[in-house]
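Take a look at this one; I'll ask things after.
A single protein chain has been removed from this complex, and every other one stays in its place.
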Amino acid sequence: MANQRLTEIAVGVFIAIGLAALVMLAMKVSNISALTERDGYEITAKFENIGGLKVRAPVSMAGVHIGRVIGVTFEQETFTAVVKMRIRAEYDKLPLDTSAGIYTSGVLGESYVGLEAGAEEENLIDGGEITLTQSAMILEQLVGQFLLDKAADE
Amino acid sequence: MLNWLQFLGRGGLDFFERLGRGHMFIVRVSAGLPGLFLQPRLVIQQLFSVGVLSLQIIAISGLTVGMVLGLQMYNTLVDFGAEDSLGPVVALSLVRELGPVLAALLFAGRAGSALTAEIGLMKATEQLSGMEMMAVDPIKRVVAPRFLAGAISLPLLAAIFSAIGILGSYFVGIGLLGVDSGAFWSQMQAKVDVQEDILNGVLKSIAFGVVATWIAVFEGYDAVPTTEGVSRATTRTVVHTAFAVLGLDFVLTALMFGGE
Partner (left out) sequence: MSDFDGNGCVGNGDALVRIRDLRFCHGPRVILDGVDIDIPRGKVTTIMGPSGTGKTTLLRLIGGQLKPEAGSIVVDGKNVPTLSRKELYRLRRRMGMMFQSGALFTDLSVFDNVAFPLREHTELPEEIIRDLVLMKLHAVGLRGARDLMPAELSGGMARRVALARAIALDPMMVMYDEPFTGQDPITVGVIMQLIRRLNDNLGLTSVVVSHDVKEVSAISDCIYLISNGEVVAKGGPDKLKSSGSAWAYQFLNAQPDGPVPFHYPAVGYKEDLMADES
């Protein structure tokens, strides 16, 4: 039964390589860390216009990635977009009056939420809301505005 | 004109008849799967001939496809000064599409055709009949372990294909073309999502594994028991698997990635 043993070993090696490939795809290729962000806390912010912001877009503060957008909904009463974000647990000292804005990385890059610290003593907690927000800059609107201003000048 | 309609109707009826038989067959095979837990040796034997023996072609094809992808994508991306995006572009195309689909097509050529030929020849040489006369159900003894082994093997092979492909593009991109290694991996990790991309890719390859092996064992079991019949069945396995995998890929892609 030496043959049987060799077969079993070969199959074992095959399955091990296959699982290793799966693990590599999960750990090395993708952001497995996105899953560990589950243990953070959630905050929301209302924007008049979110431009091209998508779910899973990064949330950063001072240029450092501290969380992720986990949901975008539309609130009919106020006609605003409600952006739900999850912030990593270790960044739990964000002042209550932190402001949020939607920016674009580079001219054609993806949208992200940038947070700017305020001065309050108290901190944002799970379920908290950021009240100071700045809408996304919409390129078309800016160009339109610019043309209108130009026309008014003449 | 009438002849043509008759031809069409005939073809359609044949198609649905085969489809029906195929479904009845898979039900019988599924009924044989639980019994395999008592005889794991049968499955291990098949994992060897279906999975291990396909490793070589999968590894070499994965490496080549990854290297070519790296080269081609770099040439396009460098025009936009976006060569740092090489990592995510290659990884996404491999993990989402090329890995599962190409692995399934290669699998059909290497393992699927061999399964069909093996079962078809066992039928042609009355081995299946003989087994039945010995009160052993060939579907449980012969077909079910092969089906299970195929369905397990393909997802693993597809993952190996993607992983080796990414390594291949890494060697070309970083080694030959001078892309920054850190940017390659970090951009990749920022863009590729575990659930959205990797998990969906794995789900796809599981679906392909079931369909490809199903077609292979069915064609073998359903083959006309002559030399010519078996050779036709083998050809059919490769062609039908290709159609089924590509069609299914479109449907699955639409379901998984279609509506954001």
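All chains are identified by letter, namely A and B, in their written order; residue positions are counted from 1 within each chain.
Everything that follows uses one rule, which is that contacts are C-beta pairs under 8 Å (C-beta built on N, C-alpha and C of every residue); 3 or more make two chains touch, one makes a residue touch a chain.
Quick caveat: nothing in here was measured; it's all calculated off a predicted structure.
The missing chain, though absent from the view, touches B when the full complex is examined.
If you put the hidden chain back, the residue from B:78, B:136, B:176 or B:224 that touches it is B:136.
For the chain missing from the display, the contacting residue among B:127, B:186 or B:253 is B:127, taking the whole complex into account. The chain not displayed touches chain B at residues 121-122, 125-127, 129-137, 141.
Throughout what follows, only the chains that are shown with their structure count from here on.
For the pair chain A and chain B, the distance between mean C-alpha positions equals 35 Å. The touching residues of chain B, counted against chain A in their complex, run 41, 44-45, 47-48, 51-52, 55, 91, 95, 153, 155-157, 159-160, 162-164, 166, 185, 188-190, 192-198, 201-202, 260. The touching residues of chain A, when paired with chain B in their complex, are 4, 7-8, 10-11, 13-15, 17-22, 24-26, 28-35, 54, 56, 58.
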